[in-house]
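One protein chain is absent from this view; the other protein chains keep their places.
All chains are identified by letter, namely A and B, in their written order; residue positions are counted from 1 within each chain.
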Amino acid sequence: MNGWILAATVTLGGGVGATVWGVATGPLGRRVVAQNLCTAFACPALLLLSQGSDRPSYVDLALVLALLGPVGTLVFARLLAEELAEDPPSAWGLTYAAAAVGAVVVLAVCVTVGPSRAMAKLLVVGVLLIGGNLVASRALSGGFPELRRG
Amino acid sequence: MADAVIVVALLLVAVSATAAVAVRDPVRQALVLAVLGVVLAVLFTVLQAPDVALSQLAVGSALTPLLLLLAVHKVKRRGRKEGRHR
Partner (left out) sequence: MSRRVRLWLLAVGGAGLATLFVAAALDLPALGGDHHPYGDRAVHASLARHTANVIASVNFDQRAFDTLGEMTILFAAVVGCGVLLRQTRDEHRDRPAPEKVARPVRRHALLVLPVALLTGLYVIAHGQLSPGGGFQGGVVAATSLHLLYLGADYRALERVRPVGLYETGDAIATSAYVVTGLAGLIGGTAFLANTVLPYGTFNTLSSGGTVPLLNAAVGMEVACAVVVLLARFLDQAVEIEEGNGK
């Protein structure tokens, strides 16, 4: 049990655990934000697990999650635009915090890996994760202003 | 892998799955199912099955919620039309 796996356990237990609670209770706005942040916390956890168990192939998992997680949030943002328009959810503090966690984890793993193709892949994952997280949050809080038919 | 992370992942899956059953409204259930998908993928990774985790991520993160919400959208639209004609 090295430091990486400990960090992954903390991210999972704290971050993803909080999002599981957030998505199961409360108004619709909170649930959608929780679903968005679930991706933002699970992706760094996967990166930490990949570094901790010395399996660089797990970075592919983080890459696919960083790509498709925000797509999932966009699905909800678009198809629930009418319900969300009444009470636009905005949790920018939490969103920036999650983005910061992601950035810190990506930088830490990049520094450990050293300049190579693996580091380039990690940087791509980081950019997709943070960019996707921020854009998905923007989409939730008013990205589809006049949706009529879907 | 260390035992603590396996226990945490298993607990998360148990809680998410119970929440998915306890939530009755299809839209909210779709949200919980999306989170359950991600948590399951993390569990598979922790148990050293990355291929299965990748399949779960690919299907559960965007495809399943999209199918569910499109079905709900269609049913709601039909209900709204009937309400208007009445």
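One rule holds for everything that comes next: a contact is a pair of C-beta atoms (placed from the backbone, for glycine too) under 8 Å apart; a residue touches a chain by one contact, two chains touch by 3 or more.
Owing to the predicted nature of the structure, the values given are computational and were not obtained by experimental measurement.
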| item | value |
| --- | --- |
| Contact residue for the chain not shown (choose from A:Ala8, A:Leu47, A:Leu61 or A:Val105) | A:Leu61 |
| Per the touch definition above, residue among B:Ala4, B:Ala17 or B:Leu63 touching the missing chain | B:Leu63 |
| Interface residues of chain A (partner: the chain not displayed) | 57-58, 60-61, 63-64, 67-68, 70-71, 74-75, 77-78, 128, 131-132, 135, 138-139, 142-150 |
| In chain B, positions touching the absent partner | 6, 50-51, 53-55, 58-59, 62-63, 66-67, 70-71, 73-74, 77-78, 81 |
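Here is the rule we use: only the chains that are shown with their structure count from here on.
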| item | value |
| --- | --- |
| Residue numbers on chain B that touch chain A, as the complex places them | 1-2, 4-5, 8-9, 12, 15-16, 19, 22-23, 27-28, 30-32, 34-35, 38-39, 41-42, 45-46, 48, 50, 53-54, 57-58, 61-62, 65-66, 69-70, 72-73, 77 |
| Footprint of chain B on chain A - complex, ascending | 1, 5-6, 8-9, 12-13, 16-17, 19-20, 23-24, 28, 31-32, 34-35, 38-39, 42, 45-46, 49, 53, 55, 57-58, 60-61, 64-65, 68-69, 71-72, 75-76, 79-80, 83, 150 |
